[in-house]
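A protein chain is absent from this complex, but the other protein chains hold their places.
Here the chain labels run A and B in written order, and each chain numbers its own residues starting at 1.
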Amino acid sequence: MSKIMEWIDARLPVTELIKSQATEYPTPKNLNYWWNFGSLALMVLIIMIATGLFLAMHYKPDALLAFNSVEHIMRDVNYGWLLRYMHANGATFFFVAVYIHILRGMYYGSYRAPREILWWIGIVIFFMLMGTAFMGYVLPWGQMSYWGAAVITNLMSAIPVVGEDLVVWIWGGFAVADPTLNRFFVLHFLLPLLVVGVVVVHLWALHAVHSNNPVGIDLHEGKDTLPFHPYFTIKDLYGMGVFLIVYCYFVFFAPNAFIEADNYIPADPMQTPAHIVPEWYFLPFYAILRAIDFLGAYSKLAGVVAMVLSIAILFILPFLDRSPVRSFRYRPLSKQLFWIFVVNAFVLGWVGYNPPDASLFHGAVPLILIGRVSTAIYFSYFVLLWLITALDIEKPRPVPKSL
Amino acid sequence: MAIEAEENRRDFLILATSAFGVAGVAAAAWPFIRSWSPSADVLAQATTEVDISTVQEGQMITVPWQGKPVFILHRTAEMIASAQKGDKETLPDPAQDADRVKKPEYLVLLAVCTHLGCVPQPVGTGNYGGFLCPCHGSHYDTSGRIRQGPAPKNLEVPHYEFKDATNLVIGKAMA
Partner (left out) sequence: MRLIKTFLAACFAVTMVPMALHAASGAPQPPAQNWPHQGLFGTFDKASAKRGAQVAVEICMGCHSIGLVKFDQLRKLGFSEAEVKSLAEVQGRTKIDRMNGAMDATAAKDAFGIVPPDLSLITKARKGYEDYTYAILNGYLTDAETALVQKVMADKNISEQEALELQSALLINTDNKEHLKDKLERLTGGASYNKYFPGNFSAMPQPLSNGQINYADGTENSLKQLSHDVVTFLAWAAEPTMEERKSCLAKIFAGVRGGSSPPAEVWRQQPTKVFLLTLILV
């Protein structure tokens, strides 16, 4: 056995790579469970690619056949229902993992120097995931698939001058139709493979600068770190077990909890559903999109810009945060802002879920108003974080010199 | 002297090669990008040409356009008068009849109810002499404006042109 490994290592240093980058990779000894979600996201990515690959062997990307081919998978293909429900709920759990992963980075200052590029690559992955999820949701070709695709692609028409032509180009026709479905299927297949490539770069960037930690200080290798194996392999495995239990609960016992009833009606270009909602993971952004309705003819464009900015603003987060301390654990004001941001994200999601003309307390508080306030709070997080750190308003508590 | 000239020459060659390369890649990408634009068979459905000479006063026809039904109504004087009377009323979705037609005699409507996309019934149904959507009881008037019921908006008027006195083209022709 060792002879064989020696032979291989002389030509391709596998053992050395595994040792330095995996088993003996120095990992901060104080990582808490919030650090599990990176590996969890990777696990879900693998589940999604595996199930997706096999679903693609039974699925037909044709406007006339797509809906029934999904039902064929559900009814006739052996364990087809399992593949499909794992894939559909996998999207939900992917975003659960990714959102927690991002929020963890925001709370512990993982975007701060020297990890800016690592953070940026993460945001690129997030954008790619959103595109992949959106196009994947179109494939079952139900009413929500169809009208969700129509609403979202129509957003592009808000772009001045070229917008209208751009939408027709994306559709390959005058409405969402067969050509749209066909190209979305190909892109939905292709993008995850590109995501794998970018994830490799993400890990490369991580291993170049090493993990941040809850205290947010630079660590002394050896004194403050532990080898990845077995300490963190076991911790990651434990996290995966817990995560999988929850995932399995939904796959086996509540697989339609996140699927809109309307998506079990075949797509009908002649009939619009009463209330079009995107998947839950897009709801906060959908609320931001709809919040801007007071600019007349520019509302649509402004809404789209606000929606894109709400994620793109994460790119400049490393430069907005000027605090001398990374971790919010020692930053009382930032910590409060952060939790307001998190709660507000849920409020935005709830606003996005409900019809735009709904209201609370018998019309006293229109939902659109809550949406506008929440959107303002969302963006003010970034402004306020910059203000309190750039103007030294926040007085951080003392940070330990080492662990 | 000689070395300088050599360097200038090399700079130029690098520049020229790069420029040529970029242009080449752009040119090669064009067919791929264009392949996403509507194909010939799809383009053929962009417009629908209708002969309206056979539509008598008070009659309407339904023609398919881009897979959707379109009503073409040859309005009588009463219908026009009733539509113009509606201009003065308080409307859920205010619009002047004059802005909704090119010639007062012809009303062209996308026959998709703005409530839930059902197809309304032909002219003369509902409380305003126009179109009644059978699904949830939205009443449209003889200008296709919503007057009563759950629909939020007037029936959409598609883009159309009178090609000549008797021929109407619905939709915009795409290159």
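Keep this in mind: a residue touches a chain if its C-beta (ideal position, glycine included) is under 8 Å from a C-beta of that chain, and two chains touch if they have at least 3 such contacts.
Quick caveat, the model's predicted, so the values are computed rather than measured.
Enquirer: Looking at A:Tyr238, A:Tyr298, A:Phe319 or A:Trp339, which residue reaches the missing chain?
Expert: Hidden-chain contact among the options goes to A:Tyr238.
Enquirer: From the listed residues A:Ala113, A:Val200 or A:Cys248, report the one that touches the chain absent from this view.
Expert: Among A:Ala113, A:Val200 or A:Cys248, only A:Cys248 touches the chain that is not shown.
Enquirer: Which one, A:Leu17, A:Val200 or A:Ala274, makes contact with the chain that was left out?
Expert: In the full complex, the listed residue that touches the missing chain is A:Ala274.
Enquirer: Check each of A:Tyr264, A:Phe315, A:Phe338 or A:Phe379 against the chain that is not shown and name the one that touches it.
Expert: Going through A:Tyr264, A:Phe315, A:Phe338 or A:Phe379 one by one, A:Tyr264 is the residue touching the chain not shown.
Enquirer: Can you list, in ascending order, the subunit B residues touching the missing chain?
Expert: Answer for subunit B: residues 118, 121, 134-137, 148, 150 touch the chain left out.
Enquirer: When the complex is taken as a whole, what residues of subunit A touch the one chain not shown?
Expert: 33-34, 68, 71, 74-75, 80-82, 85, 238, 241-242, 244-246, 248-250, 252-257, 261-262, 264-265, 274, 350, 353-355, 357-360, 367
Rule of thumb we're sticking to: only the chains that are shown with their structure count from here on.
Enquirer: Where the CA atoms of subunit A average out and where those of subunit B average out, how many Å apart are those spots?
Expert: Between these chains, centre-to-centre, one finds 36 Å.
Enquirer: Residues of subunit A touching subunit B in their complex?
Expert: Subunit A reaches subunit B through residues 168-175, 177, 179, 183, 268-274.
Enquirer: Any idea which subunit B residues touch subunit A in the complex?
Expert: Touch residues, subunit B against subunit A: 36-39, 42, 45-46, 66-69, 112, 116-119, 171, 174.
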